[in-house]
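Here you go, one structure.
Removed from the display is one protein chain of the complex; every other protein chain stays in position.
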Amino acid sequence: MWSFSNIAGSIQNWLNQTFSPTWSLVMQMIIAGIAVISLFAVLGLILVLMERKVSAWMQIRLGPNRVGPKGILQTFADTLKLLVKEGLTPAGADKLLFNLAPVLALVVGMLLMAPIAFAKDFQLWNLNIGVLYVSAVSSIMVISILMAGWASNNKYSLMGAMRSGAQIVSYELSAGLSILTIVVLCGSLNIPDIIYSQADGWWIFKGHIPAIISFVIFIIAVTAETNRAPFDLAEAESELTAGFHTEYSGMKFALFFLAEYVNVFIVCAIGATLFLGGWMPFHIGQWQSFNHVMDYIPSSIWFFGKTFFLIFLIMWFRWTFPRLRIDQLLNLEWKYLLPISMINLLLVTVIAILGWHF
Amino acid sequence: MTGATIIFYLLAALTIVSGLLAVTTRMIFRAAIYLLFCLIGIAGIYFWLQYQFIAAVQIVVYVGGIVVLIIFSIFLTQQAGEKLPKQNLGRQLFSVLAVFCGLALALVQLAQYEFVITDGKPVEPTVANIGKQMLGVDNGGYALPFEIVSILLLAALVGCIVIALKSNTETA
Amino acid sequence: MTEQQNKTIDFPGKIEEIPGGGIVLSKLDDIINWARSNSLWPLTFATSCCGIEMMATASAKYDFSRFGFEVARASPRQADVIIIAGTIVNKMGPVLKRLYDQMADPKYVIAMGACAISGGPFFYNTYSVVKGADHIIPVDVYVAGCPPRPEALLHALISLQQKIKAGKTREQIRAGKEST
Partner (left out) sequence: MFIVKYIKNIFKGVKSLLVGMRRTGYYFTHHKEIITQQYPDNKETLNLPERFKGEVVLIHDENNEHACTGCTACELACPNATIKIVTKFDITAEGKKKKALDKFVYHLELCTMCNLCIIACPTDAIKMDQTFEHSVFDRKELTKILNKPGSKIRDGVE
């Protein structure tokens, strides 16, 4: 049957036969790089259009419908415009860091793509510690924001960056704890292991109520970690003009924009992997015939379907809830999410030790 | 020269160059950023060695925690945007000398040490193994040092709280 | 509906038929102008009552996001068009100039309402109002009214789109008007 892993395998075989090991490694790196970059571009185009349409429909508007058929060329026009727009560097800015920050944001996004399983047995890098890797590398993201805020030499940027730093550092805790609940349940940090452990049902169904609680906490925490409304204090227009990217224009701004959407995609992919079984089709325990029917849908469609469902959920939050104040934000994390997720982790550990999960 | 060697030298160059820049730059925020790249380079070397867990911990602790802490403290400092004053020649010479002494010491140690090829097969650095080693009480377990380190951290936490507590007499 | 939408597909260039399909040929300048005209991000700059009408244009009933004007930016660095919606007093003049200078090229200006065009109700008997925003920054499109309807602002934005697509400067357009 047609699948991503077969294609990847045959390409690798062909490269290994044709070239020396070093050259075949280089070729594989180049292919992977091009694939990731094109995925970035496609994701940026699709997610921005999706956001605009979702926001429009939720606000009983029409949304972009005039640029191209049904507005599908809208983001293409935006991208092209941002490409040819002037990229300013303010005179008082720290030029090196100012120009490095958006690139760093994008590179972090690219690094995060590595351990994600896009389809059955299809990964760029099968890491032993996949989930830990993602939560580790995503913490570099905050540095690029702090860098952008500092280097802009603008008080709004600096304040936005500090807010964003406080927010990301604190919400990383509860995101990590809710990831840990699933790690405790399946006993591995490896992403394929986690997915295969869900072959007879996804963790959100198998793990009773604690899994659902940790799913909710995970979604809230990653919404805050990606700086999206209702947690977009880092770029609160009413107070901080545009937060840490106030001084960015043209393509540098577009890179930040893109990095935000790619980050949303990545955290949703991780959420789908942990709680909704990644590329694993919808299986119910021992119902062999039902499971067999579900297997006919390709694994990549399952993965992207779940991921886009979670992305839609995060967009739904954004266009429904008003922005929090900074003290409310920290209250929510330290007084509600963190204690709840700690108790939840204890509960899950008890469940895992006693073997109550299915 | 294989691809792996090239990657090693690239990572090493990143680490050394950014480390040097971190101590020579006169802008304090840039120094923190160079330090960040230095730590990322070290994490990259861990990845290259297949010690993935340690690499991830390196990133979580140093990049996600310590560098962010340093940056925050720089943000809260007055006049952090200005260039630091130039150090006088004596200090510069002394620090260069100190660096060379340290380097020489390390090199001498490395040269004198006799590396023995062991027969035992390497321990798989999986997370499960690390966890068992770390919290094991049998032969080769590190439960006691682990607990002692955590007592140190607890003491530090208690100390923080004591410092942060306002005494009633002062406020009244 | 479909016919109308077909009309609005105005991607520049012509389709060259080749065996097995067709390819679109176009000038790069035309495509860039097309992209610029379809992605005019306004700056949220509202100094008085016209601002309310500008917000109404952004809201559900009139919805300028249909044309791609949607992403209202609070930072001048990221905006393409500044809609001067309201009175420009003498104290606001330098601020407006600075905002305009901070915008990244290409940048466009729409003067909305009587105050922004000429000082409007404050043209006489006021010492504190700038008699027209074009004394400070060059204006591309003037839309009269006090305040103009949201539809009038949409008309101004569509006029601006046509101007960008034509690829002409303010001077060229003015010269063309006078010669005809």
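The letters A, B and C name the chains in turn, as written, and every chain counts its residues from 1.
The criterion applied here is as follows: a residue touches a chain if its C-beta (ideal position, glycine included) is under 8 Å from a C-beta of that chain, and two chains touch if they have at least 3 such contacts.
Since the structure is predicted, the reported quantities are computational estimates derived from the model, not experimental observations.
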item: Neighbouring shown chains of the undisplayed chain, as defined at the top; value: A, C
item: Touching residue (missing chain; options A:Trp23, A:Phe321 or A:Trp356); value: A:Phe321
item: Residue ranges of chain C at the interface with the undisplayed chain; value: 4, 60-63, 66, 114, 117-124, 132, 134, 139-146, 148-152, 154-156, 158-159, 163, 170, 173-174, 177
item: Interface with the undisplayed chain - residues on chain A; value: 54, 57-62, 316-317, 319-321, 336, 340
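Rule of thumb we're sticking to: only the chains that are shown with their structure count from here on.
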item: Chain nearest the overall Cα centroid; value: A
item: Euclidean distance of C-alpha centroids - chain B vs chain C, Å; value: 53
item: Gap in Å, rounded to a whole number, between the CA centres of chain C and chain A; value: 35
item: Chain A - residues contacting chain B, complex; value: 21-22, 25-26, 94, 96-97, 100, 127-129, 132-133, 135-137, 139-140, 142-143, 146-147, 150, 153, 158, 161-162, 165, 169, 172, 188-189
item: Complex contacts: residues of chain A adjacent to chain C; value: 52, 56, 59-71, 73-74, 76-82, 84-88, 237, 241-242, 245-250, 253
item: Chain B residues touching chain A - in the complex, by the definition given at the top; value: 2-3, 27, 29-30, 33, 36, 40, 52-53, 56-57, 59-60, 63-65, 67-68, 71-72, 75, 81, 125-127
